[in-house]
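What follows is a set of notes on a single structure, which appears directly below.
In this view, the complex is presented without one of its protein chains, the others remaining in place.
Chain IDs A and B follow the sequence of writing; residue 1 opens each chain.
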Amino acid sequence: MSDRSFTPAFISFKALSGWLRALAQKATVHAPRREGRAVVYRELGDGQGLESFLRPTESAKHVLFPRSEALFSFQRQGEAAGAASGKIRLQEPEGEGPAIIFGALSCDARGFLSFDPVYDGCGTAQAVGGIAKDPYYLRRRANTSIIVRACKSALNTCFCHWVGGGPASTEGADLLATDLEGGLLLSPCSEAGAALLEHPDCVPALPEQIAAAAALHAAAERSLGEAPPAGELAASRAALLALFENSEFWQRQSAQCLSCGACTYLCPTCYCFNITDESNGIAGARLRSWDSCMSALFTLEASGHNPRAAKAARLKNRVGHKFSYYPAIHEGRFSCCGCGRCIKSCPSSVDIRKIVLAAIKEAAHV
Amino acid sequence: MAIEQELQAAVKAALPELDCIIGWGPGPDALRDAPLFLRDAADADVLRAGFFSVNNPALFLPEYKGRKIGVLVKGCDARSVGQLLLEGLVRREDLFVIGFPCSGVIDAGKAAALIADRCEAGELRSVREQGDSIVLEGPDGAFSLAKKDVRADKCERCLFPNAMDADLFVGEKRAPFAELDEYADLAAFEQAPLEERMAFWEKEMSRCIRCYACRDACPLCVCRDQCVAVARDPHWLSQADGIRDKLFFQIIHASHLAGRCTGCGECERACPMGIPVLLLKRALSRRVETLFAYRAGIDMQGRPPLLTFSLEEPRIKERDW
Partner (left out) sequence: MSKAQSAAQSAAGTAPGKGPGPGARPAFAGDLPNPYLPMPATVIEVINESPSIKTFRLVLNDERAMRDFHFEPGQVGQLSMFGVGESTFVINSPPTRKDYLQFSVMKAGENTAALHGLSAGDTVGVRAPLGNFFPYESMKGKDIVFIGGGIGMAPLRTLLLFMLDTRKDYGRIRLLYGARSPQDMAFSAELPDWLVRGDLETVLTIDREAEGWEHKVGLIPNVLLEMAPAPENCVAVTCGPPIMIKFTLQALEKLGFAPEQIVTTLEKRMKCGIGICGRCNIGDKYVCVDGPVFTLAQLKGMPNEL
């Protein structure tokens, strides 16, 4: 990335909606909105209501990885009946235009870093058929700018600092917004982010505003709970493998789990999907939809055999993937950004932090 | 809290005969307990049973079929247990049911809304019960809320606060809060024109992420891995991200629960997106009550009306059509 240092700007809350509406002329702007008890991302309307910090219930991953999208549509040609007779025409969808995510949390921006190597074809690096990259994700990734809004304080489910993040981390961000008195400090982190500031209402920030933001970031860091000592968490990689066949441990950890998909679908780093066809007989589409490793069908084979029939095996895979298998092939990085949504929104209060720490402890005793 | 200590003692005494006891223990944040699976009497001190013991432990019982387990139940949880028994999904001899008088449970969403100008729920350091109030320790000091302001709606409607059919009941049975019309809110909702109600559901369902927490938190959802929501045979629902299909699933879910839903509200509480899906189930519960004079999970001699067949239903006058 560029070494050039960017100049932070300030925008008043009064001008915020105007700036965002101007951005929305050139890109689809997704911004958080409170709806009932949830805070969800919606396409920008009038841009009002964004003066106050909102912590989205869902992550922003659906902007780059829609809940369901057509990989292609198909159309049978000619009058022949039957599922496979006649010629077939396949059509890829047109890619969307540029997008901007406003008000993502720092953990959400870091979440995409877990997607990146996977969707960029790392798994097929050695493949004979060649490297297979995911054009759907990569197109959106290149086309989307992320404006992170720094967290003012941590919740007790937050643990971004366990996994290398922080309330004002700029990893994966193009622009960092910090709530100040009367407006936002906008600190660019990339060329794309700097470009978003080309607007008359984005005025050069004053040194005291930059200092105030830094103080707020430091205060937010202090509000985070205690993290395990540096390096201790890395023991999860070996520990989770060592405990793989300890079914008693996994029964205990998964006893309260409902095996629903709330954790995986709210997770900024969970990237698994299903592929299914929808058809009216003549035309249809092949869909790629979110899928969850907590679902029994995820690994059910046509023969009826299921390597992860029990919820304990599925929870083990979810935790194992994030804290052991993924790091093993991605330079030690966890596939977890510590946003805590899986804990906060779990209907049954499953706490992945406890499971990982318990695994490390249990493995150390063996 | 005296009841909690009595329950801890009861659990310690009962545990040697049981595989485990399901109750509640500390949760990841202050406003909610977590389900607790006690196997060792030494851990009984963390057991909780009170205003924050929201989860319905009946959910877990079918998993333990064939093993003798204990379960702590609120009045609403006991109705779920009753319905599971009626449907043969658990066996009475496998259960040791421990009841206690329930004074209602928190609706964490209500509490979060009430404290929004002070802090987020996740910033609370601790919360405790104090008579009719809860005392919350926030980042800027302590404050209290009246329980009645943050109690779940289902508790305000509840007519059965004391677990029925318990093997052990700890504490004094208490009277329900009020004799209010259980379906007043539903009747009010139905005042709106059809288009408006459809628009309401479309808006609510637009938040659905299809995690199926509603289904998986339901103690009476028994299809589990065979659910029509993801089945290819029958292939009723599209996986496309459409509101109609999401609403369609909720209607299927509600239909499957007609005459079986006890109104425990776990579907709605479990929904991370705050979609009021219980309302759909209650609409059908009311219909079943009207047609068959049946309430799920109460009468152990009763037959769930949609699981049985009578040639002549006394309240359905087919011949008069």
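Operating definition for what follows: a residue touches a chain if its C-beta (ideal position, glycine included) is under 8 Å from a C-beta of that chain, and two chains touch if they have at least 3 such contacts.
This is a predicted model, so every value here is computed, not measured.
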| item | value |
| --- | --- |
| Residue, one of A:Ala168, A:Cys202 or A:Cys342, that touches the chain absent here | A:Ala168 |
| Residue of A:Ala38, A:Ile100, A:Cys293 or A:Val319 in touch with the missing chain, whole complex considered | A:Cys293 |
| Contacting the left-out chain in the complete assembly, out of A:Ile11, A:Ala27, A:Ala313 or A:Cys342 | A:Ala313 |
| Contact footprint on subunit A, counting only the chain that is left out | 1, 5-6, 8, 71-72, 74, 76, 82-88, 90, 92, 110, 112-113, 116-124, 126-130, 132-135, 138-139, 141-143, 150, 164, 166, 168-174, 176, 178, 185, 187-193, 210-211, 213-215, 217-218, 221-222, 241, 244-245, 271-279, 281, 284, 286, 288, 291, 293, 298-303, 305, 307-308, 313, 317, 320-321, 324-326, 328-329, 333 |
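In this text, only the chains that are shown with their structure count from here on.
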| item | value |
| --- | --- |
| In the complex, subunit A residues that touch subunit B | 35-38, 40, 55, 57-58, 66-69, 153-158, 223, 252, 255-256, 258-262, 264-266, 274, 276, 278, 285, 287, 289-290, 292, 295-297, 300, 340, 343-349, 351 |
| Subunit A contact footprint on subunit B (complex, rising order) | 27-30, 32-37, 55, 59-60, 109, 112-113, 120-124, 139, 203-204, 207, 209-213, 215-217, 224-225, 230, 232, 238-241, 266, 269-270, 272-276 |
